[in-house]
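Removed from the display is one protein chain of the complex; every other protein chain stays in position.
Then we have chain A:
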Amino acid sequence: MNAIDNEKDPFEDIFRDTFSDFESEPDALLWEKIEPQLPVTPTRKLPYWQFASVAIVLLLAGLSLYVVSSMKNQHDIPSIEKAEKENHTVPQSAQEKTTPNESKAVEDLSTSKNNEVLEESNSADNSTHEIRTESNKAIILTEKSTLKPSKERTNSTTERQQQHQTVLSKNSQKFFGGGGNKTPRGDVFSPNERVNNETFSGVRNENTGQTQENNNVSSQHFVSALQPKLFHPYLNHFKSPKIRYRGPKPTAYYKEPKPVEFYASAMPLINYYTITPNGNDANYVHKIVVNDDADRLGVYAQAGLVFTLSDRLKLRTGLTFTKTNHSFNYQVRTDSLVVQSSDNGNADASFVEVSKVYAQSANYLGTKVELQYTFLKGESLSHYINVGVEGAYRLSGGQALNGFANIAYGITRQIGDNAFLFIEPTYSYSLNQQSDSNSLLLIKPNKIGFNIGINFKLK
């Protein structure tokens, strides 16, 4: 520029050299004034209904987890309760049989024996104590069986002990999963913790800090200890959490918006019929001739929402109203038939030609779902294909439900800040017939139309 054009001037050179890369440190506070004025990427606010959806999903998930876990507990607890009940019930009945004298004797003996056993249990039986201390939730099923102190009662005692042992072995089998017991919780009981009943007789209940003071309790039997970790309903399902490191989350500077649009359109249409013989009647129908002179025009209006699924894919759904007028003449000619009579004579039934008029003015109210794929995006025009299905209820002319498969090729253009005009040549194929299913001919009201409408971007 000028520096090249002009002659060298030392005066200018000094200024140029001094200030071409001149720097001056600005006040640090200036950035604080500038920063609020800078553009920022709009953060998408989560609409309230999305919050509500998330909350509902979480609530349902929590409820289902709770229900499942409580159901599991209900499955588990009865088996234990039942076992306890049985353990309690049988000795009581046995106890009832004891005489008052026996009871007194038993009291004396049980007290002394309890003390002995307690000492023995607390001092000597470390293994029992350890197990109970570790689990802290050992289930001790108390057996209310009676001990017989005197020799006179040896026989009855022996009988009851046998009865007692039977009950215990029954219960043990039940808890330890033996004897074909299919209770899944049987796995929870560790075989290592199966303890000899005698070892645990008279064990002190540490949870209450008091000796079990059942009046006639003479022995307590430790049936089994539960492992609390295994017993927990959740831990069986979430034993091994899988944590995967997926690396740092990529920073997304810009998130493509997925707008929702409202659309409304109207389509003048021409009915395009397919007329076919009904089932086996095809054997007799020789020819169908349709005279197209009559009315076959109609109109189709629709409105709804368009959801953006991806850059090129949209979902369009809405309500439709169709007004069609069907009126046409058709001729049906049957083939000639040769009928064999009973006297072996042949009779030729000549063909019949019938002229009919089919006229129906019908209104449909329906709903449709369509997928819209934009295959060409231009600066001004975009081209897309629309494919979808429609269910329409015929309001007049005999109420019935009709299904339609729609396909359209569309062109759209932006006509305002949030408005788009679209034009869609559309073909609508009827999935079922409009005429009565028992009629000679089945008439499907297909239509071809030129749909014109507007999309309004809502968000």
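Following the convention adopted for this analysis, a residue touches a chain if its C-beta (ideal position, glycine included) is under 8 Å from a C-beta of that chain, and two chains touch if they have at least 3 such contacts; residues count from 1.
Methods note: contacts and distances are computed from a predicted model.
Asks: One chain of this complex is not shown here; going by its UniProt record, which of these names is it: "TldD/PmbA family protein", "RNA polymerase sigma factor", "Transporter substrate-binding domain-containing protein" or "L-serine deaminase"?
Replies: "RNA polymerase sigma factor"
Asks: Specify the residue from the set A:24, A:380 or A:399 that touches the hidden chain.
Replies: That would be A:24, which touches the missing chain.
Asks: Residues of chain A in contact with the chain that isn't shown?
Replies: Answer for chain A: residues 1-3, 5, 10-16, 18-27, 30-31, 33-35, 37-41, 251, 253-254 touch the chain left out.
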